[in-house]
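Below is a structure I'd like to ask you about.
Apart from one protein chain that is not included, each protein chain of the complex appears where it belongs.
Chain lettering (A and B) follows the sequence in which the chains are written, and residue indices restart at 1 in each chain.
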Amino acid sequence: MNKAADRGAKAPHGSIAPHAEGAVRFDAVTKRFGETTALDGVSVSIRQGEFMTLLGPSGCGKTTLLNLAAGFLGPDSGEILIAGERMNDVPTYQREIGMMFQNYALFPHMNVAGNVAYGLKVRGVSRQERDRRVEAVLALVRLTGFEDRTPRQLSGGQQQRVALARALVINPTVLLLDEPFSALDKNLRASMQVELREIQRKLNVTTIFVTHDQSEALSLSDRVAVMSEGRIRQLGTPEQIYRQPCDRFVASFVGDSNVLRGRLHSIDGTSAVIAVGIARVKVPREPLKDVAVSAAVDLFARPEHLVLTEATQPCATSGTIAAHVYQGGYVDTYIGCSDSLRDRLLVRSGGHETMARWPIGSLVGISIVTGEGVAFA
Amino acid sequence: MPRSTYQRLLGLIGKLAVVLILGFLVLPAVVVTIAAFNDKAILSFPPQAWSWRWFAKAIAYQDFRDGFRNGLIVTAWSSTIALVIGAMFAFALHRYRFRFKKTLEAVLLSPLVIPHFTVGLGFLILAAQIGWNRSYAVVIACHVVLVLPFVLRSVYVSLRNLDQSYERAAASLGASPLRVLVTITLPLLVPGLVSGWLFAAMLSFNEFTASLFVTAQRTQTLPVAMYNYVREFADPSMAALSVMYIAATAALIVFANAYLGLGKVLNIEQSR
Partner (left out) sequence: MNPQPFLRTFTAPAVLCAFGFLLALAAVLQFSLRAYVPGSLDPGGFTLANFTDLLKPLYARVFFDTVVICFLTAVSTLIVGYPLAYALVRTQSAVIKSILLVIVVTPLFLGEVVRTYSWIIVLGNNGFINSVLLNVGIIRQPIQFMFTTFGVVVALVHVTMPVMVIMLAAGLSHIDRDYQRAAESLGAGPIRVFLTVTLPLSMPGVVAGVTTAFAWTFSAFATPQLIGGGRVNMISNLVYQLGFSSFNFPFAASLCVAGLALTIVVLSALRLVARPLENIGPH
């Protein structure tokens, strides 16, 4: 299982080699808290202007890594570099970072203008210049005219934007965001995500974004580092980690997945063929490197890559409809199936005619769209 | 919510008990107020005639005036010194780790359980031995020690309730630790600091036992002056002074409650 960890440390899946100059670079960073190792020799290089997301469940080390970049913590070993300079001994207030906190941390005793201008004041920017830049950044986050409001008078989304403006107005070398949208409701979150991305692209500022929400990571990022237990499991573009997860953890954590029992049928160059029932599914060969033919393997298939068919037709496997969950734009159908590692399969289909066609309790066949899917030993 | 007769009865008994207890608490204040307006010199009930003259006498009485002045001097100095020392130490207590931290905290909090007469005697002897001889300095030093635990507690609670992400945000925006302290931490701590100071000031102004030991004739604070008066005279001047005291203190408390929220300061308020 160390293959994935090595991958994160040496040649991350789909990224450039870590020796190249990056805006932010972590070199074999380790951090321990007492007995627990929060980060174990993590290396990753983030390019200038890139939107990098650190994705993982709580306790995986993503926030610790962010705090190391910010300077709130110091590493036990390894190096942290920003714009090529070693930051290990540099305190927070001397790093040119901009940070957005989970609870926004807007200074309650200052109004919006005071909050946004704070970093400029610290840097000794003249009053005129300050006012000009505050006005400009407030326009950027579409909060013109809010200068005299206090944080208490703002809605959640507005507080967000002030926090963003405050961090951006100082032209930071790197922008750090600590799960900034977790407190917003779904609709607001979606629109804030789009706005953030637009602004980030416009300013071309290197960004490190921490979240546990994998759909957020997929929609926002240039690259994603999937982390668990202090290590990077996979580093790649959203498409790469979704379609070509390198191990079980990434495959289960990112997106919904089904796990079916199958057999390694044959090997064909860089692909392998997995047999599930009568189905023959093509998967990447890489995760199954050391597996012998006809050995048992587990096939991970996305809900949108499974199709319901008549039970009488030849198919990969079969099962009984347990429930239909209407989601508006699509339907999630849960099927009890003995071939699934979880005893259930999730099939996602577009129309709600699925519900009528396959009532609960009916026997149904499952076929797998080939060419999609990944298998692990 | 629906309540049975039984519950209602219990509730009534409870309310009655509370009213009686409140009556007990308020009785002396009410009685003293009545006595203060008594025209006659002898303390007796009920008063036959009413008059303001004891108030006039109390205000004019030189010992009371001196006591009041001395009290203000001692209180102003000791509360302020205690606030500075206490706030700084509370900060170190809350944020830092250092050797002897627990010991130092215990020593500074010990005046809460050490009788004031012991502290007073100690400072009296100490002053005599180093030649300070009952100047204001001794009294102030003694009061600082006595009042410090309250300031410490008050500021510590405020620090605990302060969200540190504000300070981190300021640091991330480039503010040095000193700047963060001055522009962020202190402004946000003001309610706690003010209530700590107020608490300390009121306790210091009213402190009696230790002051009895460490003050001299010319430095005696108002409580000591009042005590000396009561031992010698029996007229209602003391009652008049007490009434003024009660009125002033009550007004201060009401003000403090309105602006600072006594419930939070005393740690009584909690989310339901």
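We take it that contacts are C-beta pairs under 8 Å (C-beta built on N, C-alpha and C of every residue); 3 or more make two chains touch, one makes a residue touch a chain.
Keep in mind that what you see is a predicted model, and the values were worked out from it rather than measured.
> Based on the whole complex, identify which of A:91, A:314, A:350 or A:371 touches the chain you can't see.
Answer from the full complex: A:91 touches the omitted chain.
> From the listed residues B:58, B:74, B:169 or B:238, report the one that touches the chain absent from this view.
Final answer for the missing-chain contact: B:238.
> Taking the entire complex into account, which one of B:29, B:59, B:73 or B:194 touches the absent chain?
Considering the complete complex, B:29 is the one touching the chain left out.
> Could you please point out the chain B residues that touch the chain left off the display?
6-7, 10, 14-15, 17-18, 21-22, 24-29, 31-32, 35, 42-46, 84-86, 88-89, 91-92, 95-98, 104, 107-108, 110-119, 121-126, 128-129, 141-142, 144-145, 148, 177-178, 181, 202-203, 205-209, 212-213, 223, 226-227, 230, 238-239, 241-242, 245-246, 249-250, 252-254, 257, 262-263, 266-270, 272
Convention: only the chains that are shown with their structure count from here on.
> Go ahead and note the Å separation of the Cα centroids belonging to chain A and chain B.
Roughly 55 Å separates the two chain centres.
> Can you name the residues of chain A that touch chain B in the complex?
Spelled out, the residues of chain A in touch with chain B are 70-72, 91-94, 96-99, 101-103, 105, 107-109, 118-119, 122-123, 166-167, 170, 176.
> What residues of chain B sit close enough to touch chain A in their complex?
Within the complex, chain B touches chain A at residues 163, 165-166, 168-177, 179-180, 183-184, 187-188.
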